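With one protein chain withheld, the remaining protein chains of the complex are depicted in position.
Entry: subunit A
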Amino acid sequence: MSQNSADKVDQTSTTKKTISLPVSRVRLIMKSSPDVSSINQDALFLTTKATELFVQHLALSSFNNGSGKESNTLSYSDLAHTAEETETFHFLTDILPKKILARDYLKSLEEMQEEDADF
């Protein structure tokens, strides 16, 4: 925190209650995209706010559609399920893959190889 300029401190106190995620980190993630050259303050604020809404939306829909409602838990499989079943969350399927047992995977691998052998 020591490297924070006075300007940055100013900015955090203004946005204290509207957004809770650090804008500096969000800017870093945005800038890691190779095509992006610059981002104005409003765009950065909106992306940060949108990310918070997204986190809430993802958590709530996964919980509501998930299996852990009785036990009052939100688990990984609920999230993976949401990513697969909900259109708007489809872009997450790569980072939220459904977990399968190794023996099921080996079985499907074997089946695929057999199919290949058929040709």
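What we mean here is this: a residue touches a chain if its C-beta (ideal position, glycine included) is under 8 Å from a C-beta of that chain, and two chains touch if they have at least 3 such contacts; residues count from 1.
The rule is simple: contacts and distances are computed from a predicted model.
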Chain not present in the shown complex, as UniProt names it (candidates "Translation initiation factor eIF2B subunit alpha", "Autophagy-related protein 13", "DNA polymerase epsilon subunit 3" or "DNA sliding clamp PCNA"): "DNA polymerase epsilon subunit 3"
Subunit A residues that touch the omitted chain in the full complex: 10, 13-22, 25-26, 28-33, 35-43, 45-47, 49-64, 71-76, 78-80, 83, 87-88, 91-92, 95-96
